[in-house]
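This is the structure I want to talk about, given as structure tokens.
For this depiction, one protein chain was excluded, whereas all remaining protein chains were kept in their positions.
Think of it as A, B and C in the order they're written, each chain with its own count starting at 1.
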Amino acid sequence: MAPTPNPDLVLLVREPISFEALVRHVRQPHDGAVVTFDGCVRNHSLGRATLYLEYEAYESMALEKMREIAASLHTLFAIDSVAVAHRLGRLEIGETSVFIAVSAPHRKAAFEAARHAIDTLKKTVPIWKKEFFEDGAVWADGELPPVPAATPAPKPAS
Amino acid sequence: MAPTPNPDLVLLVREPISFEALVRHVRQPHDGAVVTFDGCVRNHSLGRATLYLEYEAYESMALEKMREIAASLHTLFAIDSVAVAHRLGRLEIGETSVFIAVSAPHRKAAFEAARHAIDTLKKTVPIWKKEFFEDGAVWADGELPPVPAATPAPKPAS
Amino acid sequence: MQIQVLFFGKLRDVYQTNEASLELPPKSSVEDLFQLCAARHPEFASYRSSVVASRNREFVSWNALLESGDEVAFLPPVSGG
Partner (left out) sequence: MQIQVLFFGKLRDVYQTNEASLELPPKSSVEDLFQLCAARHPEFASYRSSVVASRNREFVSWNALLESGDEVAFLPPVSGG
């Protein structure tokens, strides 16, 4: 009855993502809803047949940004806990590149938080996808993360 | 490349729902997103500690209504396929009462369709939940399904 | 004509059975069937405004006319999910 939220789980992995472990992590007895998002490698991109993908990340910063997203979900939505895993390295068609699980007492918050998490991840987490086709490879078009308009100067060294 | 949608899967079950089977059912190589909704039995209801639940259904009609919801998702959203399972009988705290999986080429449709599916299921599918507490049991408050304003008379028997 | 009636949830508790086969005059409506049930189990009448009806597994209005062999159910507010 006294909900103790699970700590959020944020991972970058090089093996297939274990959905079950992430769902188990977020699911607690006071939850009424778990929403998951599973982003999979499609067999085509802009009309060309994809052979496979490679993901790379600025790993330390990506983990920080993913943790920030998880933390922001708690302030924006009445959720219980969050698990987010992104895979790196080579991925075959149909494999999961990103998996997000959100638990909440009620479904509305779980849906909205999961949607917000993937939308924000795609805009702000430094991860890059290279698409391999029959006739070559390209870095996927992406989104330029928003950047502060002006940054205060650091304190002068004393 | 030529997406052949899987037939939708609609189930009423009396054993624990197999998430993996439902997700496998909807996931195809041309999909970029799978969103799932997992409705779980909470350990409390309106401030009282719940011991367990029992679900019953007007089974033949519930299956028809669930199939109608799945079909409507294809006309409303750009999705690939849908799997919906609802459990009946006695459920313990933490068990899944309903599981919905929706696959789509893009995430927006998958999220919107999954949300629409559970919202519509809760309003229109003839299933009832009985909540068991320390001091008794009650049929849960629910929603009265919308009903046609007037029904044309049946053809007279010839 | 013979109508198959099904009771669910709270209404099953009130009617004390899952189903019944009831005899009604031709051109009877869903409303007529409900009133027949209420005549047999007076407590049933108090649920008139808090239930809906289905005829052959489709939601129908109270003025819907019945045909022999129809399967009608009285459905309290649903609480699946």
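Here is the rule we use: contacts are C-beta pairs under 8 Å (C-beta built on N, C-alpha and C of every residue); 3 or more make two chains touch, one makes a residue touch a chain.
As the structure is a prediction and not an experimental result, all values here were calculated from the model.
Among the displayed chains, contact with the absent chain in the complete complex occurs for A. Subunit A meets the missing chain through residues 39, 55-58, 60-62, 64, 86, 97-98, 118, 121-130, 139-151, 153-154, 157.
Just so it is clear, only the chains that are shown with their structure count from here on.
Chain closest to the overall centre, judged by the mean of its C-alpha atoms against the mean of all protein C-alpha atoms: B.
Here the spacing of subunit B and subunit C, counted between their Cα centres, is 25 Å.
Computed centre separation for the pair subunit A/subunit B is 26 angstrom, with centres defined by C-alpha atoms.
Chain centres here are Cα averages; for subunit A and subunit C they lie 50 Å apart.
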